[in-house]
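Note that this complex is displayed minus one protein chain, with the remaining chains in position.
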Amino acid sequence: MIPRYTRPEMAEIFEAQNRFKIWLEIETLACEKMAELGIIPASVPKILREKGNFDVARIDEIEREVKHDVIAFLTSVAEFVGPDSRYVHQGMTSSDVIDTAFSVQLTQAADLLLKDLDLLLRALKKQALEHASTLCIGRSHGIHAEPTTFGMKLAGHYAAFKRAKERLKAAREDIAVCTVSGAVGTYATVNPQVEAYIAQKMGLKPETVATQVIPRDRHAMFFAVLGIIASSVENLATEIRHLQRTEVREAEEFFSQGQKGSSAMPHKRNPVLSENLTGLARLVRSMVIPAMENVTLWHERDISHSSVERNIAPDACVTLDFSLVRLTGIVENLLIYPDTMKDNLEKTGGLIFSQGVMLALTQADVSREDSYRMVQRNAMKVWESRGSLSFMDALLADGEVTEKLDKSKLQSIFDYKNYTKHIDSILKRALI
Amino acid sequence: MIPRYTRPEMAEIFEAQNRFKIWLEIETLACEKMAELGIIPASVPKILREKGNFDVARIDEIEREVKHDVIAFLTSVAEFVGPDSRYVHQGMTSSDVIDTAFSVQLTQAADLLLKDLDLLLRALKKQALEHASTLCIGRSHGIHAEPTTFGMKLAGHYAAFKRAKERLKAAREDIAVCTVSGAVGTYATVNPQVEAYIAQKMGLKPETVATQVIPRDRHAMFFAVLGIIASSVENLATEIRHLQRTEVREAEEFFSQGQKGSSAMPHKRNPVLSENLTGLARLVRSMVIPAMENVTLWHERDISHSSVERNIAPDACVTLDFSLVRLTGIVENLLIYPDTMKDNLEKTGGLIFSQGVMLALTQADVSREDSYRMVQRNAMKVWESRGSLSFMDALLADGEVTEKLDKSKLQSIFDYKNYTKHIDSILKRALI
Amino acid sequence: MIPRYTRPEMAEIFEAQNRFKIWLEIETLACEKMAELGIIPASVPKILREKGNFDVARIDEIEREVKHDVIAFLTSVAEFVGPDSRYVHQGMTSSDVIDTAFSVQLTQAADLLLKDLDLLLRALKKQALEHASTLCIGRSHGIHAEPTTFGMKLAGHYAAFKRAKERLKAAREDIAVCTVSGAVGTYATVNPQVEAYIAQKMGLKPETVATQVIPRDRHAMFFAVLGIIASSVENLATEIRHLQRTEVREAEEFFSQGQKGSSAMPHKRNPVLSENLTGLARLVRSMVIPAMENVTLWHERDISHSSVERNIAPDACVTLDFSLVRLTGIVENLLIYPDTMKDNLEKTGGLIFSQGVMLALTQADVSREDSYRMVQRNAMKVWESRGSLSFMDALLADGEVTEKLDKSKLQSIFDYKNYTKHIDSILKRALI
Partner (left out) sequence: MIPRYTRPEMAEIFEAQNRFKIWLEIETLACEKMAELGIIPASVPKILREKGNFDVARIDEIEREVKHDVIAFLTSVAEFVGPDSRYVHQGMTSSDVIDTAFSVQLTQAADLLLKDLDLLLRALKKQALEHASTLCIGRSHGIHAEPTTFGMKLAGHYAAFKRAKERLKAAREDIAVCTVSGAVGTYATVNPQVEAYIAQKMGLKPETVATQVIPRDRHAMFFAVLGIIASSVENLATEIRHLQRTEVREAEEFFSQGQKGSSAMPHKRNPVLSENLTGLARLVRSMVIPAMENVTLWHERDISHSSVERNIAPDACVTLDFSLVRLTGIVENLLIYPDTMKDNLEKTGGLIFSQGVMLALTQADVSREDSYRMVQRNAMKVWESRGSLSFMDALLADGEVTEKLDKSKLQSIFDYKNYTKHIDSILKRALI
């Protein structure tokens, strides 16, 4: 996480200020319930609501001495609250505060990412609809296959990010749990009703069995979903990088006035934003394994996961947030060149209709093997002519073919409409 | 995937025989619908049902020449079916068969893993209930913290594997899709009703937008969930390894007659099964990143994901299946030593009641800081005495403490029952 | 590791037959030295050399009972050797045999990989020399940058695989260690001279401190180097996939007679081998993390690394071996199209000379910023004309430019020779 790839909205969620604010809220809610249950004086919650506060710099200072962040925090709070602070955190353990707050931070992050996804989906949908019938070549293995439309391409990515959203919602649900169950999770020193109250107030559910900490398989799930979303970002970014290649140039990232593509070569317009997203995806993905390694804690817990999460939680969330927003910008401002798409479609001299011809032969009672051979031998001739021969001409010159398919039949096969007849219904299904 | 760590039930799902069987079913179903739609002769499906077959060795042989597995398969089928085979696979592309069949294989694998999880859950539940009140020490950081019960420990793992089950169900749902939409997914050459029919018959849903292939974020999700489950396996395996340590020895893997722990040291009984699971977890986890790298395919598809999946699909599923079954066996046959658990509980001379004392002091109007200091100074003295001093004696000898808490108050704190009062309700919540 | 991507030469190294053969050699060498030292009867080594043997199936059978592979092996050997077998393995621990043999297997694998690299280097060198002056466009960000030659491209990959070779040699050295030091590595029960003798005979060095096992950082290094080599394979494979794109088509994988590119589209010639290598690279790379996780063993050793290595050692070595051989074949048989390279060079209407023009302007006393602007404004005009405008014409029509650079000066800039003058010396440096 470096400023260059960070949006403050997400970074703030993981800053000390926000974390301690959530800690204070948890402690305050705990006091409210404990007071209600008569465990601590009834006056405490009100005092906390009035005077409860903390000082980040002071906490740092205290932590350097006591080497314990929650104790440092409580000491700082005590300096604001006075002697009544003794009732704060009573019977609770540090993890009760840390883990519950971490859940809140991750749900906040998830909510921001869900908003990012909505904006990306909107941008993709707009472009997909606008280019629903913009013809272009579909490529498998980088090789021209058959016609499709640019809207269809985008609809595929739209569908992927809709799945991303569903998975992220589920992962958010998975992580939206709290634990306020004391040391080793037995509620020996804290009434379960305190946990239930905090959970309800903060939109969380109590952990089923908290062995002092919230089990890390929940967090692993969260980061895994982020890694998958980042991979979908890379997928679309790679598509754009391909489309912008000099030889293809069907689309380009917006190139602003004043922008310089290369210090040495003033003619360059590079898909640097999409390349950047490719790299950022590698980063988000790399955090999945440490998150999974965190699942194994010794006995009721150790603290090895903490240094990992202090890094990957902000890093993964910030990087994915930045990536989604950047991708949305790329999609919204993408320069799309339907004419070049059309030119490229025609680059192979009609080879892209080869399946159509083969099917027609099959239907004209030629065996699959023979059909394949008849079409392939003409296709390879055209392919090797490097543009000087057209597939239609080659077929028309092949007696074995024309015996089965006459010119008008062949012409009906060489028709883009054959390939777009279902595009509308696919888009309808995808873009709901 | 090596025989040593493989159960045939899972391996068979990924063998050629099963894959081609599914391929044939897909082609046959496609013909059924095409015949119904009048695209191919009405007689074809019946012929296929009667004569449709394939020969794995023959397919291998043909593939060596044509270098294309689906073509090789179709050729083998044609050798059984005769001239009508020309109608098979009509308008379809290889991915229609390969990807749909892969979905079927993964759902079969998921179903087996779900069954494995059920058996593991049953074993955990049985032991958890049996040891619901078997006292043992809860440890954080490997250090004695406060009492808990062995049933509570197991209930935590039970809850983790219940979450695993829910996630696996969702991942199964995610991958239970088919595509029969032809080259670049436009249905240009295959009627969407064919796909709908196959989907319905095979318990799948049609892919929203298939760019020739089923998008790989679905598969990434599947393997990520497997990685997380493996991590939960490692978590429990690590617990057992810890419990079996010579100094702890609260539980041991079953050691069969005739078994030899070490070639050199006949006295050894090693937790080798649990160590083995630790290693296997690393393997399953390692397949998550390649699965995510697979999400990025060039344009409408490339084939880079294929070699990855040919390896990780059987490897991850077989290894996790084996791990779950092995873990179930370990849990079922675990030698559990309640007496040693009790002995260990008492090893720190009562230090594990330190929080209780601190809380009592706080409630007796001592500030949190002072309470902490009073308890800590006595605790450290006991800790450093290495067993020659008891915490109770130390406290009774500390005037500042006894001024606030008399002996009988202290004795009521030094009571295991304080720690187990909520265990039953936690177990009830967990083991439903 | 599946047959499809496996060469028997490498697979055999990891088969039981080879492993047990090495085990037997270690035990025999140990007996030779022990006999020499008078620890065991002088007759034992000779008996072992004569009758020493094992039976893989029998070992499997015994292992199922005793659950210990070395004991099973020794029992099988005893069945061949008779009562003198009691002297075999005396004072040694299983790891002495297993780890030393594993080192031998890995050095055998390294030697095969080094041979693979040599063949790949030879193929690259041949093509690089042949195409030393075959002009083609150099691309950064997928966008045409400046001219280079195809030989230069290949020389870069040649240099990468030479580095690969050096690193693999070092990794081989790193892993070429043995341990024969008994339980927990103290030589309590085995004379250090036995280890020294075995090491010398087998081309290994004794481990500095073996805590029963050879420390796993050595193995981690080995697998990391394999992962890096696989990444270099992916790099060249990706280059070829790009060159084969329909719009680029500067090179193609050899397409054999009888080969079928697509079941549906007979015109397709896909770079499937290179795509396959891309996937295989993901696999080899994925084994690096488990190898690193293996470094942490509990105390003097646990066995968690074993299941990992039983899988990744054959998998990584077999997959990389297969990849290198496949890549060599691709390079040797690559169809290279110099004419298309030339055509592509000229696709941007001379824009690729933009830096030359800018430098000339700077040397003609225009500031860098102004030079950049003058060149960029003309370049963008040409870029957006999509081929209808030439860069030379645009510059000649720009008075501000022609004031500084006349036509003949501009023509001397638009000369490919400017870009190839150092290629020979680079190739000489690289291809030694």
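Observations, loosely collected:
Order of writing sets the chain letters: A, B and C. Residues in each chain are counted from 1.
Definition applied: a contact is a pair of C-beta atoms (placed from the backbone, for glycine too) under 8 Å apart; a residue touches a chain by one contact, two chains touch by 3 or more.
Because the structure is a prediction, the values reported are computed rather than measured.
The chain that is not drawn here is touched, among residues A:55, A:118, A:302 or A:424, by A:302. Only one of B:97, B:164, B:230 or B:272 touches the chain withheld from this view, namely B:272. Which of C:33, C:153 or C:404 touches the hidden chain is settled by the complete complex: it is C:153. Contact with the undisplayed chain is limited, among C:16, C:336 or C:359, to C:359. Listed residues C:36, C:217, C:343 or C:400: the one in touch with the omitted chain is C:217. For chain B, the residues touching the absent chain in the complete assembly are 137, 139-146, 241-242, 244-249, 260-262, 264-272, 275, 289, 293, 337, 339-340, 344, 347-348, 351-352, 354-355, 358, 372, 375-376, 379-380, 382-383, 386, 391.
Interface with the hidden chain, as seen from chain C, comprises residues 74-75, 78, 83, 85-87, 89-91, 138-142, 145-148, 152-153, 155-156, 158-160, 162-164, 167, 170, 174, 183-189, 192, 208-212, 215, 217-218, 220-221, 224-225, 227-228, 230-232, 234-235, 238-239, 242, 281, 285-286, 288-289, 292-293, 295-303, 355-356, 359, 362, 366-369, 418-423, 425-426, 429-430. Within the complete assembly, residues 1-2, 4-5, 65-68, 70-71, 74, 89, 91-94, 182-183, 189, 241, 256, 258-265, 270, 272, 275-276, 278-280, 282-283, 285-287, 289-290, 293-294, 298, 302-308, 310-312, 315 of chain A touch the chain that is not shown.
Note that only the chains that are shown with their structure count from here on.
With centres defined as mean CA coordinates, chain C is found 32 Å away from chain A. Counting partner chains per residue, chain B has residues 74, 89, 91, 183, 189, 285-286, 289, 293, 298, 302-303 touching two or more of them.
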